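Dropping the structure in here first, questions after.
FYI, not all chains are in this one, though none of them got moved.
Chain naming follows the written order as A, B and C, and within any one chain the residues start at number 1.
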Amino acid sequence: TLGEYSLVYNLFSFTIASMLAAGLFFILAQPRVAPKYRISLIVSTLVVGIAAYHYFRITGSWVDAYTLSEAGNYVASGKPFNDAYRYVDWLLTVPLLLVELVLVLNLSREKSSSMLTKLVIAAGAMIILGYPGEIAMDNGTRALWGFLSTIPFVYIVWVLWKQLGDTMGDQPERVRILFRNIRLLLLGTWGFYPIVYMAPFLGLTGAESQVAIQVGYSIADVLAKAGYGVMIYAIAREKSLAEGYSLE
Amino acid sequence: TLGEYSLVYNLFSFTIASMLAAGLFFILAQPRVAPKYRISLIVSTLVVGIAAYHYFRITGSWVDAYTLSEAGNYVASGKPFNDAYRYVDWLLTVPLLLVELVLVLNLSREKSSSMLTKLVIAAGAMIILGYPGEIAMDNGTRALWGFLSTIPFVYIVWVLWKQLGDTMGDQPERVRILFRNIRLLLLGTWGFYPIVYMAPFLGLTGAESQVAIQVGYSIADVLAKAGYGVMIYAIAREKSLAEGYSLE
Amino acid sequence: TLGEYSLVYNLFSFTIASMLAAGLFFILAQPRVAPKYRISLIVSTLVVGIAAYHYFRITGSWVDAYTLSEAGNYVASGKPFNDAYRYVDWLLTVPLLLVELVLVLNLSREKSSSMLTKLVIAAGAMIILGYPGEIAMDNGTRALWGFLSTIPFVYIVWVLWKQLGDTMGDQPERVRILFRNIRLLLLGTWGFYPIVYMAPFLGLTGAESQVAIQVGYSIADVLAKAGYGVMIYAIAREKSLAEGYSLE
């Protein structure tokens, strides 16, 4: 209906604005952290930039997929809504989100390197293994690929949880709090995506569930990318101050 | 009518110009405040940038919603005017306006952090709780959600009023005056939005009230975003001078 | 007619080019004045930027309002020419022009602040009080609002004249000459706008007076914005040199 179409359209626009504003913030805030932590803000800028570009494309697909009827209501136009496009976004941004976190931990180079390699491969595998299920027509195929995709998902969560816990030991109190928060944010937002994937198994179909899915995706994306990036910035800032770094 | 359509169109354009000019000002004025206060100007830039983007979208919706008749008058085209789009704007900018103010207070980091968290959550809740009422068709639903939205609204006002009052004690005279002014601006502009929300309860309908609503929203937005940002700049500048900061 | 349409079109384009060139100049010339005077050049940039944007919109309205006839002449298309759009421009730029002047005077902060507040409010009132008269259909309404608008107009002129005179006492000879010149430019250009407003009272109607009005507005805008800004720059430069400021 009109209200549902508008809600999704407005939320897509909200997401684009959020990502662009966050990107501008990450660029303007670089002088506020020590040089060794700026690489994380660079990667945050890439993540929200990629997301804004993809939402621009998704919005175009949404507009093409529905048309205003005589009665003043939105109905399907016949052109498909390309929601699988989100996997293209995740294939780039999900690994980068992990890179961001590992970089701001500022581990030794051996540890960083090995951890980055494992996490990036696992993240790529998770997204690629989920794609065939997303575009499948039957629930059997969808379930199989979903299960396969959950394997690297669980691996990533386990590595992050354990590693973040290890790292926190030698951090100031403030940074420890921020790490706990970002770990929770990651779990809370990342958990949303597999739930949405399972929508067809829960009998959620039709226009209302489509709207609920898009609203959920948009909110999760803003929190998992822009919100997460602001928390990365906060961690970098706290660590910079703890190391005696002062503003230019 | 022609004059009413033009007035709204012209005011939307005025708002876009105001926001863009204010954003340019906040970027060019960064060297005029001490580094510790530049974060507030960064957030001001984000606020007016987001607002300009949203007004650009709202203007497009307004142009699509009305068409010039044979008689040289503007009549409804059949396409809806998407005024609920403003909630998307507020969902981003209202929290950022609060962030701006807390940052320029330059409180201790414990206090800033807890205050930011509470205010941002309350602001988000206020906007989200108002949205279902805005798109409702009946006044009962509208009233319910409006009432719920007012709860975090009152909470925000109370926290700000009290906190700003506390902070003023240890400020120079000039900064105290500016804080009093910005507190009044905030109350005066923020109070406008719920009043507009109540328009249907006051029997205000039809073209004339639509025009009055849009004129009011535009003026309030310019004052609550660009004007408020200039006052934030003034506070930051006064505090910088009081701390001995000199121009580069 | 063709020649008249082209003259207005060419002059609008001339105004856009003037404003953009002036804006580029004010940005590139910042290193040539002392830091304390750069704020005035920043505001000058905002003024000409806003004006260029508005002229771009006015030009579009002019092009839409006339169409080329079979006989090779321009005739009204039926779409209205939105000249009231200039009030939107003035509502932003006229206060900023006053801000520019007060800032380059470099008064004490108490004096600057109180003067800015009074002048900005008066300028806003002047424009807002003129708008209902501009879009009125009868001369009675037009005269009433015009008279009301003239009250803050006279107040502004009186404050500026008096204040500029006071300030000149303690300035070097060269700066004094420049202040006298800018005061005359302000009076000469600002006086043009109320005269144009009175056109209907002087029996000036039809195509020829429309052309004369637009030509006059364009020339006055270039002088009152770009020309005035260059004189502000000259004052800032002279004051900088008088204070021993040397080029980077």
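Going forward, a contact is a pair of C-beta atoms (placed from the backbone, for glycine too) under 8 Å apart; a residue touches a chain by one contact, two chains touch by 3 or more.
Since we're looking at a predicted model, the values are computed, not measured.
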#### Entry: With 3 chains placed, the number the full structure-file assembly comprises
6
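In the analysis below, only the chains that are shown with their structure count from here on.
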### Message
Building nodes from the protein chains and edges from chain pairs that touch, which of line, ring, star, complete or other describes the result?
### Response
line
### Task
Go ahead and note the Å separation of the Cα centroids belonging to chain A and chain B.
28
### Query
In whole angstrom, what separates the CA-based centres of chain A and chain C?
48
### Message
Counting only residues that touch at least two other chains, what does the list for chain A look like?
### Response
none
### Task
Quick one: which bits of chain B touch chain A in the complex? Just the residue numbers, please.
35-36, 39, 42-43, 45-46, 49-50, 53-54, 57, 78-80, 82, 84-85, 87-89, 91-92, 109, 135
### Query
Okay, in this complex, where on chain A does chain B touch?
2-3, 6-7, 9-11, 13-14, 17-18, 20-21, 24-25, 28-29, 31-32, 68, 72, 174, 247-248
